[in-house]
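Heads up, one of the protein chains got dropped from this complex, but the rest are sitting where they should.
Here is chain A:
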Amino acid sequence: MVLLQLDPFLNELTSLFERSTEKGSVWVTLKRSSLKSKVQRNKLATAGEAIEYRCLIRATDGKKTISTSVGPKDHQRFQASYATILKAHMTALKKRERKDKKKSAEADKREGSSKRPKKALKV
């Protein structure tokens, strides 16, 4: 599994979503990680150096796995693009039913108001 840069990751994520529309799922995992091995971490700890953590992001459709990482500087930009992709692809979720009721109520009102002037004209 290779760590991708942010933009290639987002592109790959988009194609994962597109490939799984008919069947299958997409998993996205967020985890805090230093991206270093335990030995390296111990070395840094004994040297008294601070361990730098980043947010590791992994995505899979069960066959292909992609990953990237964001630090404190770029997570906000990534967050925004990630949210856009999710919004664009999570279209199978149900919309609220209340909205439909409101729409039909409005439609009734319009019909009602349009009828009145017509009647007035006839008379």
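One rule holds in what follows: contacts are C-beta pairs under 8 Å (C-beta built on N, C-alpha and C of every residue); 3 or more make two chains touch, one makes a residue touch a chain; residues count from 1.
The rule is simple: contacts and distances are computed from a predicted model.
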_Missing chain, UniProt name, options "3-methyl-2-oxobutanoate dehydrogenase (2-methylpropanoyl-transferring)", "small monomeric GTPase", "GST C-terminal domain-containing protein" or "Signal recognition particle 9 kDa protein": which is it?_
"Signal recognition particle 9 kDa protein"
*In the complete complex, which positions of chain A touch the hidden chain?*
17, 20-32, 50, 53-56, 70-73, 75-76, 78-79, 82-83, 86-87, 89-96
